[in-house]
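I am attaching a structure below and will ask some questions about it afterwards.
The complex is shown incomplete by one protein chain, all other protein chains being positioned as in the whole.
This part shows subunit A:
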Amino acid sequence: MVLEATMICIDNSEWMRNGDYGPSRFQAQADAVNLICGAKTQSNPENTVGVLTMAGKGVRVLVTPTSDLGKILACMHGLEIGGEMNLAAGIQVAQLALKHRQNKKQQQRIIVFAGSPVKHEKKTLEMIGKKLKKNSVTLDIVNFGEDDEGKTEKLEALLAAVNNNDTSHIVHIPAGPNALSDILLSTPIFTGDGEGGSGFAASAAAAAAGGISGFEFGVDPNLDPELALALRVSMEEERARQEAAAKKAAEESSKQEKGGEEQDATMTERASEGASEADNKKNEFLALAMSMDEPASSQDLQDTEMSDAAAEDPELALALQLSVQDSAKDSSSQADMSKLLADQSFVSSILASLPGVDPNDPSVKEVLASMQSQSEPQQKQDEDKAPKEEDKK
């Protein structure tokens, strides 16, 4: 709840084209910026946030510190990638922008996204840091992207020069499967200076720590309802399409009736399995499920995880109901599909028809091989448990 004016310095240099942070470094950065803006404006309505770009033709202030979130998000559109990042100039311009903030009672903070190599000397950065400290400006550094020698050292030196009582932070984010914004959620940049942070940051961090399991598509419906809705609609459309394709294929094969019985059994079996696992080792099992290339089980797990989360959030309960209905359909079709996918020829024909998927791609082949080996023991498991379930019924 600290009253703050924040300037966010974005790196839009050529290095941001790289895709090691999906979908691209620049996009990951933009998502993180959106998240930060939302968090800041939510934690205190009088907070202001401004954005500037450090690369391109030169340092350019896109929006001066304002509390209007829409304006900030709008200015993030149509940004061009190019040039080299000028860290020193960026920070100095940010300091100037903060100096001219309208509400002088706000504390000054600069958040820098350093994705490309830092060409300045350590000395220069230290001097800048001292100047920031002298004017009581706090600095947060997000170190991601390129990691050439000396960059981390320089940024740490800059932080040491600025840091006054642990109010400034640096975060190093390596490339990986997790989104940049998700990792940021758990850092002190979001959680504030040990005050516990805003409710938004805490809940979002908890969700992210649970492995996106709290929310349906990794997007909080409260934060961004339009995006969540768009994702859900597109997911439903895709499921409907897959379901139609699966049904067509099922009619052609003779396994349809047998698959139908086993569907119910596998569904209930997986649901109960998922529930018990979720109660005991939520995160571990989800990680395991994620690594397994079995769409049906992970879907159910997500559903059961969601039911736990939904117990706490009535809004989520509604979303859960919708998704359970969909996934019920989906699981059946997917369980069906898993057996069909065991059939190599069928798989390759499907894959050839899907746009953008090359069946000769080695990664695709790997997935197929793993699915084949998995579907066989699972079928045996299903058949063992199916009679048990039917006895209970």
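Rule of thumb we're sticking to: contacts are C-beta pairs under 8 Å (C-beta built on N, C-alpha and C of every residue); 3 or more make two chains touch, one makes a residue touch a chain; residues count from 1.
One rule holds for everything that comes next: contacts and distances are computed from a predicted model.
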UniProt protein name of the chain not shown, from "AP-2 complex subunit alpha", "Prolactin 2", "PITH domain-containing protein" or "Protein YIPF": "PITH domain-containing protein"
Full-complex contact with the absent chain, from A:57, A:104 or A:248: A:104
Of A:133, A:151, A:172 or A:239, the residue in touch with the unshown chain: A:133
Absent chain, residues of subunit A that touch it: 99, 104, 130-131, 133-136, 161, 164-165
